[in-house]
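Below is one structure, written out as structure tokens, with a few remarks after it.
Note that this complex is displayed minus one protein chain, with the remaining chains in position.
Our next item is chain A:
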Amino acid sequence: MESKILNKPIPEEGLSRVDGRLKVTGKAKYSAEYDVKGVCYGVMVGSTITKGNIKSIETKTAERAPGVLAVITYLNCPNIPGYHTDNQPDKGPLKIFIDDKIYFNGQPIALVIADTYERALFAASLVKADYTKDQHQTDLKANLSSGFSPSKAKDYLRGQEDAYKLAPVKIEHEYTLPTEVHNPMELHAIIACWDADDKITVWDKTQGVKSTQRVIAQAFKLPPENVQVTAPFVGGAFGAALRTWPHEIAAVAAAKLVKRPVKLVLSRADMFTSVGYRPHTWQKVGLGATADGKLVGITHEASGQTSVYENFTEGVVNISQLMYASPNVNTRYRIVPLNVNTPTPMRGPGEATGAYALESAMDELSYALNIDPIELRIRNHADSDPLSGKPYSSKFLKEAYQLGADKIGWSERSQKPGSLTKDGWLVGYGMGAGMFGAYRSNATVTARLMADGTLFLQTSVTDIGPGTGTAMASIAAESMGISPEKIRVELGDSALPPSPTQGGSQVTSTVGAAVFDACKELKDKFRQLDGGADSTDYTALLQKNKLQKLEVTTASKGSAAMNNYAAFSWSVHFIQVYVNPNTGVVKVNKAISVADAGHIVSPKTAASQIKGGSIMGIGMALMEEAVIDHRYGRLVNNNFADYHMPVQADIPQVEALFVNKPDPYLNPMGAKGMGEIATIGVAAAVANAVYNATGKRIRELPITPDKLI
């Protein structure tokens, strides 16, 4: 730490959430929950075909229905001046209501606005469209040959291509991940309220109030400062609210048309087709090694689906370039345009998809070599970044392997699959590792100490659940030497100082560092008031100097020294499963996740974040799959009864462990991100445990009972 810690106001187990009281009493307000005078309600109508054109659309009946204020379609949508082009690839998200073209099933064709939600919902059922249908394509596997290399992810080669094929021991397998949907519990929602012809306030579900401000300003040709975006509470997002989606633009346009505030809450079914998903991805991994387990070559190919109007690209194969010290590595990544909506990064984005394949393949190799899977990884441990050659800023992955192995009782595991049983169940152990870039970008924080000793911390970042506000309060409490109870954190408002979008595991590093820097500057100001002394009796100093408050606004960014290092967070996940040999039911009995995420600034919320990521990975491994009926190109399980996510009965006492050693370079707290690594590697750990229990290698997720019997 750059500055000495004055005292220890934070308990060992970490702070309870600073916004916890609001959340447990129902007082935390999410985007749809603001009582805006004169608000009316929007309900979306989706296309019932998958590709083609709207031949005609009948809205008269809906318009005549009680309480209906407007039915907006491409025929009457108010001009959105920022929409210059039609839906060409890589020109941003779907432009809503601009023409008669249908690219995917469920694509919005109308937005019904009425004075009550019930009336809007009923009227939406009255909108009828006739279509000219074209032959659609929604099946990834049937369209792999139409994949192409996107401009943002070129083929990679280190050493010799496909070197694994010549190695003494080699494996080569295909792995498939189905489409997974973020499904945060809060439905995406926006209230759009024009305050004047060129000024708007929106209460919106977004991970980035500043980015939403920019996108709405661009779409409606407004000065950004005339767009006020508010999101102090966000009910989960996991990537689904990283961008500003068509429904948000539609709500803003609708509010302009009806000259009233419009509230638009997506339905759960809408959530499957409107706000992205983790794309269905096919992968093939070839690994070659010497007989003593040194990797000779890695070849990793992947093809993921995208929409026909956007080239969605993610780092599926990157992990194979980065994770292990193999002299020969080549990767190929293709995207396959289909008649589906555009994917969007979902927690641990492409890396979680890639890690499922790579870490499953490493497990397969360990059996081929008859070497313990952890030992195999240690033999191929990368001591410096294989991609850039740079030293790591910090890496304690070996410690993480050890911590997790000890905790789960790895020594009880048998290298021979199917050899352990308990009470008639097959018992298996598996592990999988993960990594994700550790970043720090720019943020500005205002720190204001009031005469009553209250410290306000303000910045525009949103807290979608990881506990950003709690981490900020923890850092400030330690730095200023004041009780966390005296700290008020204000977030999620575009009028506050700039911060990055919540995502990419960078917020604690970035915003936390800005809090640290702001507190340092504030303390310096107090020190000047105090004639150079180091008192933490700030109220007395303010009183003595007849000041109501002392305030700093500090912009913070990383140092250039970071360019000399490769910075990553690391994780390793251990799973013990019970598999019923008769029914194929898989029960996760133990789940231990270990993170090397630098110094842990907020232990309680950090542990929750790791556990939650692990649970999302268990869902990925065992149950989650959005199913399209390719005859119609339509999702058949777009609800929680049919799209299975983990529930209480599926989940044991997941444990989170931390190496908890600071990264010396990334930021003054020594913290690295953990949101992504919490999930990256988990699905492989589960699949590997299932193999260890049963001897059955399931290479097509999810591992449902039918695949095991």
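The rule we apply is simple: contacts are C-beta pairs under 8 Å (C-beta built on N, C-alpha and C of every residue); 3 or more make two chains touch, one makes a residue touch a chain; residues count from 1.
The criterion applied here is as follows: contacts and distances are computed from a predicted model.
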{"item": "Listed names \"Xanthine dehydrogenase YagT iron-sulfur-binding subunit\", \"Nitrous oxidase accessory protein\", \"NADH-quinone oxidoreductase subunit J\" or \"L-beta-lysine 5,6-aminomutase alpha subunit\", with the criterion being the UniProt name of the chain not displayed", "value": "\"Xanthine dehydrogenase YagT iron-sulfur-binding subunit\""}
{"item": "Which residue of A:229, A:594, A:615 or A:674 touches the chain not shown here", "value": "A:615"}
{"item": "Among A:87, A:183 or A:212, residue touching the chain not depicted", "value": "A:183"}
{"item": "Contact footprint on chain A, counting only the chain that is left out", "value": "16-17, 19-30, 32-33, 35, 61-62, 64-67, 116-118, 122, 125-126, 182-187, 233-238, 265, 267-268, 464-467, 604-605, 607-609, 611-616, 639-641, 645-649, 651-654"}
